[in-house]
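This part shows subunit A:
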Amino acid sequence: MAAPILSITDLTVDLPRGGDRPHAVEGLSLEVAPGEIVCIVGESGSGKSITSFATMSLLPRSLKVSSGRILFEGRDILTLSESEHAKLRGHRMAMIFQEPMTALNPCYTVGDQIEEVFLSHTDMPKAERKAKTIALLEEVRMPDPPRIHASYPHQLSGGQRQRIVIAMALALNPSLLIADEPTTALDVTTQAQILAMFRDLRKTRGAGIMLVTHDFDVVAEVADKVVVMQKGRVVEQGTAEEVLNRPRHPYTRQLIDAVPRRQAEVTQDVSGRPVVLRVEGLEKIYRVPASFGRAAREVAALKPASFELREGETLGIVGESGSGKTTLVRAMLRLIDPSGGQVFVDGRDIASAQRSSLRSLRRDIQIVFQDPYGSLNPRRTIGDQLVEGPVNFGMSRSEAMKRARELVRIVRLEEEALSRYPNQFSGGQRQRLCIARALMVEPKILVADEAVSALDVSVQKEVLRLLAEIRDRMGLSMLFITHDLRVAAQVSDHVIVMSKGEIVERGPIAQVFNDPQHAYTRQLLAAMPGQGWEVPDISTLPPVSA
Partner candidate 1 sequence: MSTMSRILGSAALVAMLPLTAMAGKSDDTVRIALSKDLDSADIYFSSARESTVFGYSVFDALVERDLKTGEWVGNLAESYEWVDDLTLEFKLRQGVKFHNGEDFDADDVVFTFNHFSDPATGVAMPNTVNWIGSAEKIDQYTVRVHLKAPFPAALDYVESALQIYPDQYYQEVGPQGFAQKPVGTGPYAVASIDPGRGYTLKAFDGYHEAGPRGKAHIGTVEVRSIPDVNTQIADLFSGAVDFMWQVPEDQAQRIAQRGGYTVTQAPTVRFGYLSLDAAGRTGTKPFTDIRVRQAVNHAIDRVAIRDAFFAPTSEIINSICNPVQFGCEQDVTTYDYDPEKAKALLAEAGYSDGFSVDFYAYRDRQAAEAMAQMLEEVGIRTNLTFLQYSALAEKVLKDEIPMSFMTWGSGSIADVSASTSKFFDGSAIDDVRNPELTALLRTGDTTTDPEVRKENYSKALKLIADEAYWVPLWTYTSNYVMASDLDFEPTPDEFVRFFDMSWK
Partner candidate 2 sequence: MTMTRTLPLSPRRQMAQRALRHRGLILSGAVLLAIVLIAILAPVIAPHDPYRQSLVTRLRPPVWLGGTWQYPLGTDALGRDMLSRLIYGARVSLMIGLISAGVSMVIGTVLGISAGYFGGRVDSFVQYLINVRLAMPVILVALAAVSLLGGSLLIVTMVMGLLLWDRFAVVLRAATMQVRSMEYIAAADMLGATQPRILWKDVLPNVMSHLIVILTLEMAHAIILEAGLSFLGLGVQPPTPSWGLMISEGKELLLFDSWLIMIPGVALFLLVFSINMFGDGIRDVTAPEGRN
């Protein structure tokens, strides 16, 4: 094996005082060799991104490297001055970030921004810069490179923008490429393309790639070597094959155990049960009014959609961003007014209900949102927010409080939680409180709108388990909206696949996954990362001393 391009030894990065731990990264050592993809895996707060920023010398001002060495092409870059380091960045080492939407300067064309790499590091003439840039755009498979060259970032999609960032990173053929969660913000199909691109790059360019991710499926898809981090420390590292299939550290095992399995844990037959929710021809059309030089037009965010939900059933609704699944939910709940169709709960139509009667109708159907930070009012105590619903529906406050205490226990939190404020809870805890809040009014149907998407895998797993448990215990029906096929597979009985505002496929989970009918579904399934990896059953692994 070739000499490593990057060799990090005993790196420690201090956190500002007053945090919950003294170091962001502690005693980290790792190596990246040419032509190798090293994945750093960990949950949020594990210090995995800090490592990449330290290497790029892009640490926020508040974080300081206190010890260790980062050898890059034989030089300790921690001893370099800012301008010397700037000469390396973009030239010898390059980086790709998580959030493509904001990674480009909105004021300049993307061509301009790619050319800036050449401008900063070479004295290449203008024409050559442009030619090289066009070539790069082709290499990252952008359609119509000359047009893209003159485009502004806001005119491109997220996936396209990420390719631009990749093009920038590749411009000068760096020997080290660092990618920090490069596909997390992207749709699964785009993710697959980008990951494929990484695999190619390793071969064509011979660069060493350090890829930071939280997703073991991504690791399985591309990694040569894996480094697992927890709370700033490396707990395990080794080849991908070793770590993925025979994890030794309990934490690694816990993480792998939490990876969704792409198949239902338990499937139930619900066909004979009564229908609790019937949606018929629900649609939402936005009218863009006529304005100067443009006629009025209509945009169908949701084409007429119909489905049924039976008692005790979990119906998964799967789709990428922009597929219309969120519009469907919001129109169904009358959070936005639908343009047509009916939504029957208990035989009463929500879609046509008067504002005044809407309140009582909604009692039967409650929702848990995606963002655990935005769905609780930061200025009200948990108790106050929990009793809101029952009190609005006429229950006495003390009665409601009693119920709140009960529900808090059911979602496995302590009663004191009721007197606290949302900022005093972690994301997973908040999501459980949101579930409790929804259950306070004893709904028949619970809608979970990407309810676990923002959570770390281990927390995600717990919340999913809690949801399933509650569903069974309370006889709830559930609508489970997600972009993640694996999660949908794990929890749903039936699944609906949406694309471009339309339901393209539906059926029992096993049928849709094993025998997809629609091209789009097939494409989605094919794009799922880590398909070559059979997640090991941790319980069968030999025990290790923690």
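List of remarks:
The rule is short, and it goes like this: a contact is a pair of C-beta atoms (placed from the backbone, for glycine too) under 8 Å apart; a residue touches a chain by one contact, two chains touch by 3 or more; residues count from 1.
A quick word on the picks: all candidates are chains of the complex that A comes from, given by their letters.
As the structure is a prediction and not an experimental result, all values here were calculated from the model.
Here subunit A is shown alone, and of the candidates 1 or 2 it touches 2 within this complex.
Subunit A makes touch with candidate 2 in their complex at residues 20, 333, 335, 359-360, 362-363, 366-367, 369-371, 374-380, 385, 388-389, 392-393, 412-414, 416-417, 420-421, 423-424, 429, 434, 437-438, 440-441, 462.
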